[in-house]
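Okay, handing you the structure first.
With one protein chain held back, the other chains of the complex are shown just where they sit.
For subunit A:
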Amino acid sequence: MTTATTSVSGPAANAAGENLRFYGVWLAGVIVLIVLPLVFSSGGSLTSFSLIGIAIVFALSYNILLGQTGLLSFGHAVHYGLGGFTACHVMNAIVSHGWPIPLPFIPLFGGLGGLGFAILVGWLMTKRAGTVFAMISLGIGELVASSSLILRSVFGGEAGITTDRTALPRMFGWTFGPQIQVYYLIAFWLVVSAIAMYALTRTPLGRISNAVRDNPERVQFIGYDPHVVRYLAYCFAGFFAGIAGGLAAISFEIANSAYLGAIQSGLVLFATFIGGTAYFFGPILGAILVTYLQLGLTSVTSVWQLYFGIIFIGIVMFSPGGIAGLVMMHRPLLRAGSLWTVIPSYLVAIVPTVALACGVILVIETIARHSGGEASAINLFGIAFNPKSPATWIAAAVLVAGGFVIARLTWRRVGEAWDRAATVARDRGYLA
């Protein structure tokens, strides 16, 4: 960044203001992380924040593969899980040998665990991209997950490996018993990892990873071996996933086979994709949303996975760029000053869309209760619906059918308003 101001015509040429805003965003993020537990100080919310922090590191590491290098992995949790197991074993070893290594350094060992396995299997895995890579990643994921139940001495079988984070040497007098201290430990590693992963995108390797994503064939003709690029990216992704796993091991004081499995791999893919792979902050949004939903939905509905599926399909179909893509789409309009012309049509379209969503929820919950033999009332926005009453079925049908028809009409209007606004933005030179 030091040479930015002397540049002839580099990307950082018009940079003074941009730089300020850039560091401002990061600083704001750090401040939010510091202040958050002071505002929401209950034990439950501290645990939630900790889980979200871990999920963010994990999702960002996944995006090194998916968004940056174009590698769709179905087995990324392997590195997360092995990071967790490594962290647990190292913590137990520190306690039994009395080594002077305090807890805050443990995630680094988790990272090394994730990295070690990536170095080992990555070369073979990244020989090819595309479907071949996806299939091998699935295979390796299943292989390691099933090995974890067989190799009991290493993985502890069904029970997993437990540890006691408070038994490690203290640092700054912190025992890391209270959740608030664990939260700050996670927040610290989140900031360090996020900065490191962002910095990685700005290096020669990071940019060539993008080139490999876009066109691996062409990369060979500008001097690069795409296999090496993919391998290095894979190692970095494994390292940061291992850090996330190490943080999880600290938070839960256990590592078990669930850490490494297909569900965990699916969740991180899910979070990253929903958040948006094209922007660095996309996976952050995705990890926050998915973790929050996971924690929130499980307590209100028994079929929460179904809702996950619907959200995922919705995003894939209507906003392949994820939430980040949706947000960034509005940027040129905002700059051109034509965004306000779209907002009224949004407000109109939201009403039937919410009605449609409510109808769908009623249908799902009614069916779920019938098949589950349950009769508890469906509580939607404070209104109780009796799942056995025909009135509920009629309400659901009206909401679904009416909502769908009206939503279609109103979203068409949004599209038209959008086109007009985009034309304005194009005329003013904010949109290519």
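Quick note on the criterion: a contact is a pair of C-beta atoms (placed from the backbone, for glycine too) under 8 Å apart; a residue touches a chain by one contact, two chains touch by 3 or more; residues count from 1.
Definition applied: contacts and distances are computed from a predicted model.
Per the UniProt record, the absent chain's protein name among "Monooxygenase", "NADH-quinone oxidoreductase subunit J", "ABC transporter ATP-binding protein" or "Anti-anti-sigma factor" is "ABC transporter ATP-binding protein".
Set against the missing chain, the residues A:G17, A:G223, A:G373 or A:P390 yield one that touches it, A:G223. When the omitted chain is restored, the residue from A:L33, A:I161, A:I208 or A:L356 that touches it is A:I208. In the full complex, subunit A touches the omitted chain through residues 1-4, 7-12, 199-200, 202-208, 210-211, 213-215, 217-225, 228-229, 232, 236, 278, 432.
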